[in-house]
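Report on one structure; see the data block that follows.
Every protein chain of the complex appears in place save one, which is left out.
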Amino acid sequence: MSGPQVGDPEAVPIAVDADVVRVRQAVRALAQTARLSLVDQTKFVTAASELARNTLVYGGGGEAVLTLVSDARRTGVRVRFSDDGPGIADLDLAMTDGYTSGNGLGLGLSGARRLVETFTIDTAPGAGTRIEITSWSR
Amino acid sequence: MAPEPVTPLSSLLQDRRERVAAAWIETAAAELRGRITRTELEREQTDVLDTLVAGLAAGGQVLTDPQFDGLRGLLGSVSTARARQGFSPRETAVSVLALKEGLYALLADRDAAVAPADLLTLLRLVDDLGLFTFETFATARESIIAEQAEQLLELSTPVVKLWEGVVAVPLVGTLDSARTQVVMEKLLQTLVDTGSEHAIIDITGVPAVDTQVAQHLLKTVVAARLMGAECTISGIRPQIAQTIVALGIEFGDIRTKATLADALVAALRTGKGRRAETSALTGA
Partner (left out) sequence: MESVPILKIGRTLLVSIQVDLQDHTALQLQEDLADRITSTGARGVLIDISGLEIVDSFIGRMLASIASISRVLDATTVVVGMRPAVAITMVELGLSLGGVRTALDVEKGLRLLDVEEDDAEHLLLDPDGTEAE
């Protein structure tokens, strides 16, 4: 059987602008393989785009690791973003709606969280940031 | 306790293949009489036996071993196919469990010189195979049911074109989150497909609305606006209006009308030369 198998992680480095698009495209392809509905795909890829950009802009670069996952009944997509940047000092604040540390209307992490099924974050000042998101087929 | 090497088992099975296969097919054919042709059954069983022997020869001992990946794959697709064809669970499992008949035949064979321990391992393996087949069957059945439920959902949410540029969804019955989402997506897609700038969601036939449903309706209206269309909600009963207010849901500048007819008239009046509403959202 060709194509991504459950469990084979695919790593995409995030170092330049073009990588954000690369992450989007890789995530979209995997979400299609996992048979997410169109709306769920769109939501998931949008969240991935936000997080990839965060990794680049605030994390100083890092990587995204994509994995196809499955449980007894459905398949899903999992993406883990990690960077060795400054980390987030006040996580509660960062997760509040409408929060952004940059300029313009940032949506921050709370927005991305609403778009995916599971969202976990591990960060600390000076210890970088790791965010993992997962969404499943219906 | 150290497991006995089963490589001798694979050669044993291979040697006594005819005998095992014969007993196996007789039992299975008896159970599945008429449901599947003997030729097909034989072919299936040959495949399974081949794959089983190969797995044993490679050193596989329990079904979860990687040597049996191929076997699990094969049985998985067979039982999924059976589930889709409407076979009963018994009919699906029996063709695997009948393999035991073939193994019992080995016991009766004086020449075979099978170590009881070896035979036990093999019998356990067949039990696991039966269980696995059943599990796959059950999973396949569940996904068929889920598919049908989705189709039902699709069919029961008709979006109708009321007039040039106006589409409507008359919702009837209780709304749950899943159904409301389907409605939302279908309605928005219909706007694009028909090039309609007006959508009406009529909830006259809906007895009650909870927070989630109200939020979904709200999101539909906002999404429609973002796309360049306007969405009106009609048929809000007094009880529902009270619930919405009590729940503290902001209906803001969402257009509402008492009846579907009123909503249609309003949509047609707006018609040509429509002033686009701004697509601002509450919150950020």
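We just call them A and B in the order they show up, numbering each chain from 1.
Basically, a contact is a pair of C-beta atoms (placed from the backbone, for glycine too) under 8 Å apart; a residue touches a chain by one contact, two chains touch by 3 or more.
Quick caveat: nothing in here was measured; it's all calculated off a predicted structure.
*Asks:* When the whole complex is taken into account, which chains on show are touched by the absent chain?
*Replies:* Among the chains that are shown, those touched by the missing chain are A, B.
*Asks:* With the full complex in mind, choose from B:G34, B:P116, B:G195 or B:G248 the residue touching the hidden chain.
*Replies:* Touches the omitted chain: B:G195.
*Asks:* Thinking of the whole complex, not just what is shown, which of B:A81, B:M227 or B:I254 touches the missing chain?
*Replies:* Hidden-chain contact among the options goes to B:M227.
*Asks:* Looking at the whole complex, which of A:V6, A:L38, A:L93 or A:A124 touches the chain that is not displayed?
*Replies:* A:L38
*Asks:* For chain A, which residues touch the unseen chain?
*Replies:* Touch set of chain A with respect to the missing chain: 17-18, 20-21, 24-25, 28, 38-39, 41-43, 45-46, 49-50, 53, 97-98, 104-107, 111, 114-115.
*Asks:* Give me the chain B residues in contact with the hidden chain, please.
*Replies:* Within chain B, the residues that touch the unshown chain are 184-185, 188-189, 191-192, 195-197, 219, 222-229, 273-274, 276, 278-281, 283-284.
The definition used in the following text is that only the chains that are shown with their structure count from here on.
*Asks:* Can you check how far apart chain A and chain B are, centre to centre, with Cα atoms defining each centre and the answer in Å?
*Replies:* 27
*Asks:* Considering the complex alone, what residue numbers of chain B touch chain A?
*Replies:* It is residues 139, 142-143, 146, 150, 185, 283-284 of chain B that touch chain A.
*Asks:* Chain B touches which residues of chain A in the complex?
*Replies:* Contact set of chain A toward chain B: 39, 72-73, 97-98, 105, 138.
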